[in-house]
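First the structure, in the form of structure tokens, and then the observations on it.
Of the protein chains in this complex, all but one are displayed in their positions.
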Amino acid sequence: MQTPWIPFIPPSASTLSGKVDALYFYLVGVTIFFTLMISGVLTFFVIKYRRRNPYEIPRPVAGSLKLETMWSVIPFIIAMTMFAWGAQVFFQQWRPPTNAVEIYVVGKQWMWKIQHTTGQREINELHVPVGRKIKLIMTTEDVIHDFFIPAFRIKADVVPGRYTTLWFEATKPGRYHLFCAEYCGTNHSGMIGSVVALEPTEFDNWLGGNSSQQSPAVAGKQMYETLGCVSCHGAAGEGGRGPALEGIFGKQVVLNNGQSINADEAYIRESIVNPQAKLVTGFGPIMPTFQGQVSEEQLLQILAFIKSLQIETSQPAGRAASPVTAPSPAPASAASPAAANR
Amino acid sequence: MEEFIPPLPSRINYINAEYGLKSWLLTRDHKRIALLYLGSITFFFFIGGVYAMLIRLELLTPQGDLLQSTTYNKVFTQHGIIMVFFFLIPSIPATLGNFLVPMMIGAKDLAFPRINLLSWYIYMLGGGVTIYALLAGGVDTGWTFYTPFSTTFSNSYVVATGLGIFINGFSSILTGLNFIVTIHTMRAPGMTWFRLPLFIWAHYATSLVMILGTPVIAITILLLAFERLAHIGIFDPAVGGDPVLFQHLFWFYSHPAVYIMILPSMGVVSELIANFSRKNIFGYSFVAFSSLAIAVFGFLVWGHHLFVSSQSLYAGMIFSFLSFAVAVPSAIKVFNWTATLYKGSISFDTPMLYALGFIGLFTIGGMTGLFLATLGVNVHVTDTYFIVAHFHYIMVGGAIFGYLGGLHYWWPKISGRMYPDGWGRFSALLIFAGFNLTFFPQFVAGYLGMPRRYHAYPPEFQVFNVLSTAGASILAVGYLIPAVYLVWSMRYGKVAPGNPWHLPGLEWRTQSPPPTENFDYTPVVTWEAYEFAPPEEMEVVGKYHDQTAEKV
Amino acid sequence: MSEHIVPVKVYISIFLALMVGTAVTVLAAFQNFPGALNVIVAMTIAVVKATLVVLYFMHVRYSARLIWVIVASALFWMGILFALTFSDYWTRCWLGCT
Partner (left out) sequence: MAESYVEHEVSHPALQHHFENLEQQREAGTLGMWVFLVTEIMFFGGMFLAYTLYRSKFPAAFAIASNHLDIKLGAINTAVLIFSSFTMAMAVYNTQVGKRRAQIISLVLTIVLGLGFLGIKAVEYYQKYEDHLIPGSLIPGNPFNPDPHEMHLTPGGSMQHVQMFYWIYFAMTGMHALHMIIGVGLLSFLLYFSVKGRYSPEYHNPVEVIGLYWHFVDIVWIFLFPLLYLLGRHTGGH
């Protein structure tokens, strides 16, 4: 471990970890206060009023409404400070900033498969640059797992059939634990790895040294072709028998029941594995299901491809309305799917 | 002080009223059924304890070298299942509660004695099925049975174990039902609601949770079993279901269930604190109503187990807020217990040591519950050893301390014999020390990031695990001592008088052990709860009151 | 708390009301009401029918207050189960779905 060892606190290496620790220390303080107070008073009473004579019958003491109110209201107020502070930190942990670099994570009994938008794949290791906001888009192929980085004070379950997200900004270079924190079967305790936070330049080097791999969007485009999506949605997603996919990510889609829905990751995933569930207005239920034919990783790649389609579309309006997925600041733009599209 | 009680000829009590195995297995006497339960839950506690020791031994070293990972997973799962469903949930209600609820309210029995016996058989059947599942190959899902692991991926005996828990649930429901009806309809003349001992209030609240929560876990487990067998599912995402729905349904019961475990213990502690300081409880009605408040609010907070489960952020906030609200009634209790001691006449008998231990450890356990309810901190510590420490502080340091305290306190009534007090105090202290050594280091390991349910772990956590295992060994010895001397005392202990502690409760105003119908005449209550008086004034309200149980 | 004997006439009228309710709910089910009204109509009729059974066939109308409390609390706890579970499902998309 490269960070200095502070007693009883794990390395603190993200913008969030200090905030969590501060809250934690507050809670520890309150706990020590109440524990000492109660055990102190207890000890004092127990000694002072110990039984001195087997026949003594102390005088009954009536209750006191004042005291009761006091020791209901004060703990309640203290508890509310914990609640408010906790909720505030939670919001920061849970709401990804809009300009984060996306990284895809797929959990699988018992490993973590990670893919960067620039194509680099890793297993049980995650390389990230220090000082940049990273957003993980995560799912699992089988059971529930949980992506846990103690040094960053974050964790989130990955749930089959759903996408969950985590975000962080590493502050200190180093190698940190990565754990699976949701029990997932035989080798749960082996589903561990490390997060390597690198200085941005080192990180770029690392990316460069691993750039031979296809970016997920490119891989997604290939899937798109081999699975036959092209036949209905057109080679560049311009549409045909099926609706156009260009620029759809993040926009509102009108369904045949008149509702409209935000075309986010979950919606697009559902449109592929269970197309009948929500139909785009004006189209029949002709799209076959691809459940079982594509793995979660491939789904993420197709997703990346569909997302990438909007970068090149000339409809900035659509993008502005969406939770912007900014182009990755990584240098490997040569591998950008748009280029491959042309 | 026995001079106050004129020795009377020894006479028949519930133990020697009838002989033979059949008279026990077909008994409808709530006191005998309580003893049947006492035997069975002790058995399950020791099984669960052996599993606990296996966990601790495995975790002594960071490599998973003692057990294979599959075995380890089964061990902690079975530890959790047995301790929760077959030990702690029935522990106080089915033993002390069964024995004392009718006696404390001046009834001859529970309202439905046959259903009471039935509930024991159901418990044994559920336990039997579960033991079968363990012997046949065990189960490795964690006691929480999260889907889709439990429905699709685990290849262990999930259905059989689920069936055992399902069956066992009915025993809990029937016990709760019996208590509610008994407390409503069978109170002796003069025993108004606000003269009820707090033990009764706690059991009333517990029973509410039992009847309102248990059916939901029953249906959930049943659906789970079918889904596993038939590959269908409302919980399995592969066929369109939502695994988080399972978690909602599971915790709808299992969070309130933690109050099934702690409320009776709180009831015992209220008795102990009041009686061993010879004081009326401070703020009786606050303590009584806080039990009800815990039972009701306890149903509103289950989502605090789902903060990182992909549950909505807003639901998380609601549940967090409500979790803090539910802490207030617990706080009220702690403060009232403390205040009760003020100007009391405090003795240090074994039960009182357990009660004092309870207050301290429950405070720590409860306060760390607040850490978990704090959203921002929960994200970091959930599913780590911090949680393991939290709930052992409450369930072992809290609930079991209450249980042991109560068991010692009423032992003279139950068995008609005194336990050796010196040994009692010694083992109480030993358990206290061993307990803290076992579980305190886990808080630290948890905040440092050691995940729970890990068969092997990074070496930097070893020091905490070594401490913990050392503590658990002390704890094991600490538990063995009472088991030995209590059994010993049944035969060789000093014969207990009817009211060895000189207390006003109805259960003390009859002989020890009590006769089959508890009192020879229906008592009429004319005093308030915890109204202490000189021993000669706290007269017996059953007709006979003898000092000596017949020696067999 | 001596028990109340409900006259046969009451039983018969309740029985008839329940039958009518069944017919109405079937007929209503085929009408295309706007929005969620179909559900609301069907559930309202069901609730009315259930209330009649509870009040008259099950004698709650003539029972002690305790029984009322029990019935109410059962409904209340069902309400908790539903309300808090849906507090999750309904708010999941407030921050945008993923």
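Should a chain be cited, it is by its letter among A, B and C, assigned in written order, with residues numbered from 1 in that chain.
Keep this in mind: contacts are C-beta pairs under 8 Å (C-beta built on N, C-alpha and C of every residue); 3 or more make two chains touch, one makes a residue touch a chain.
Worth saying up front: this structure is predicted, and the values here are computed from it rather than measured.
Peer 1: Give me the visible chains that the unshown chain touches, in label order.
Peer 2: A, B, C
Peer 1: Of A:123, A:235, A:254 or A:277, which one is in contact with the hidden chain?
Peer 2: The single option touching the absent chain is A:277.
Peer 1: Just to verify: which one of B:180, B:200, B:373 or B:431 makes contact with the chain not shown?
Peer 2: B:180
Peer 1: Check the options B:119, B:220 or B:336 and report the residue that touches the missing chain.
Peer 2: That would be B:220, which touches the missing chain.
Peer 1: Footprint of the hidden chain on chain B, which residues?
Peer 2: Given the touch definition above, chain B has residues 107-113, 173, 177-178, 180-182, 184-186, 189, 211-216, 218-220, 223, 226-227, 229-234, 239-242, 245, 249, 252, 517, 521-524, 526-527, 533, 537-539, 541, 543 touching the missing chain.
Peer 1: In the complete complex, which positions of chain C touch the hidden chain?
Peer 2: 1, 3, 5-6, 8, 11-12, 14-15, 18-19, 22, 25-26, 29-33, 38-39, 42-43, 45-46, 49-50, 53-54, 56-58, 63, 66-67, 70-71, 73-75, 77-78, 81-82, 85-86, 89
Peer 1: Residue by residue, what part of chain A touches the chain that was omitted?
Peer 2: On the chain A side, contact with the omitted chain comes from 256-257, 274, 276-279, 284-285, 289.
Convention: only the chains that are shown with their structure count from here on.
Peer 1: Could you give the separation in Å between the centres of chain A and chain B, each centre being the mean of its C-alpha atoms?
Peer 2: 38
Peer 1: Please report how many Å separate the Cα centroid of chain A from that of chain C, as a whole number.
Peer 2: 42
Peer 1: Scan chain A for residues touching two or more other chains and write them down.
Peer 2: Within chain A, the residues that touch at least two other chains are 94, 162, 164.
Peer 1: Could you say which residues in chain C touch two or more other chains, in rising order?
Peer 2: Within chain C, the residues that touch at least two other chains are 95.
Peer 1: Hey, which residues of chain B end up touching chain C in the complex?
Peer 2: Interface residues on chain B, with respect to chain C: 184, 212, 216, 244-245, 248, 252, 299-300, 302-303, 306, 311-315, 318-319.
Peer 1: Can you list the chain C residues touching chain B in their complex?
Peer 2: Result: residues 66, 73, 77, 80-81, 84-85, 87-92, 94-95 of chain C touch chain B.
Peer 1: Which residues of chain A touch chain B in the complex?
Peer 2: By the definition above, chain A touches chain B via 1, 8-10, 19-20, 23-24, 27, 30-31, 34-35, 38-39, 41-42, 45-46, 49-61, 63-64, 67-68, 71-72, 75-76, 79-80, 82-83, 85-94, 109, 142-144, 146, 148, 150-151, 153-157, 159-162, 164, 177, 179-190, 192, 274.
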